[in-house]
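A single protein chain has been removed from this complex, and every other one stays in its place.
Entry: chain A
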Amino acid sequence: MIRFEGVTKRYADASGTDEEQGSVAVDDLTLEAPTGKITVLVGPSGCGKTTTLRMVNRMITPTSGTISIDGRDTASLDVAELRRGIGYVIQHAGLFPHRTVLDNVTTVPRLLGTDKKTARTRAMELIERVGLDPAMAKRYPAQLSGGQQQRVGVARALAADPPVMLMDEPFSAVDPVVREQLQNEFLRLQSELGKTILCVTHDIDEAVKLGDQVAVLRVGGVLAQLDSPAKLLADPVDDFVAEFVGRDRGYRALSFAAAPELSLADEPTVRLGAGADEVRAVGTPWVLCVGDAGEPLGWVRAAAVESEVTRTLLHRGGTVASTSGSLRALLDAALSSPSGRGVVADGDGRLVGTIRAAEVIPAIEARRDAAPAEGATAR
């Protein structure tokens, strides 16, 4: 557990006034990042989130207040020892360009005195664990893509198996597709490792996605709200948080509501290569096409089939919801489907049935009636 107690950071102004009278970056912050959970600090620029993060490993010294890790005041520890015990991931990865991927990952274990061979064996495991090809180990950072570098950054932070990790905008330097992939893999990794993580981002969507709890900071380093993502979306404490959390929050909050068991309609399907007659025999304007394993491939407009169903005829706009997914995914599947029937698949990706938006809405209403303002925990 990382605990901030009345932590304030003032910076001396350029005019040379001393720190006591300087401008406030973080103002009397009291906060707990629980063990084994991800706590995300989010806020606009100037809210002191990065300053807060860097005070934990004493890259920045607090003006007043204490920060403790598992009950030990960080100010009382040897600074190098403290830092070696904390994993650190930053934007752009900050890899050492003159060292190979493998040597980057072994940095902290080597500083801690682990022998080279042991450190390398462990590093190779981690390189694979973060989803990199072991052949990458011999490469230099310049030979990797941004996403791969960020993976190495995560592996390097994990190398000495620190209980605590600090992450500063870890995924913001990569494109949205890679970002989502990295976020998902990071969550998977965290579910196995259970580190105590403090993460900084300016992106509320990332905060809501990654955080077990989210701390929204306002300019001047004041904590505005600390809550679960679901609670944050459902019940912002003031206009600032509401504004910052953004539009569509009612819809986005459905991400945290597990889909209940709803009765799905059986959907007649056709295979690729099905003839025009077979498609028209179904009798609906849009017909669902499935692959050999029963996985939904896309909708085909019956009137558009001249001879047979081909891949190019498939409409790909519809999303597929999982039976174990959220209400948001379910509603989105229905809304994005050209037929108005949302496709639902099981854990193995096989079609289970379809559902209409009008059938999802009662489930949303029922949830509101059952648990007013209660933050669901499903992820």
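Going forward, a residue touches a chain if its C-beta (ideal position, glycine included) is under 8 Å from a C-beta of that chain, and two chains touch if they have at least 3 such contacts; residues count from 1.
One rule holds for everything that comes next: contacts and distances are computed from a predicted model.
Trainee: Identify the UniProt protein name of the omitted chain, choosing among "Glycine/betaine ABC transporter permease", "Glycerol-3-phosphate dehydrogenase, anaerobic, C subunit", "Peptidoglycan glycosyltransferase MrdB" or "DedA family protein".
Mentor: Record says "Glycine/betaine ABC transporter permease".
Trainee: Which listed residue (A:Val42, A:Leu95, A:Ala137 or A:Ala329) would be found touching the missing chain in the intact complex?
Mentor: Considering all chains, including the one not shown, the answer is A:Leu95.
Trainee: Have a look at A:Asn57, A:Thr201, A:Ser255 or A:Thr354 and name the one touching the chain we're not showing.
Mentor: Only one of A:Asn57, A:Thr201, A:Ser255 or A:Thr354 touches the chain omitted from view, namely A:Asn57.
Trainee: Touching the hidden chain in the full complex, which residues of chain A are there? Just list them.
Mentor: Spelled out for chain A, the touching residues are 57, 59, 79-84, 86, 88, 90-99, 107-108, 111, 139-140, 142-145, 156, 166.
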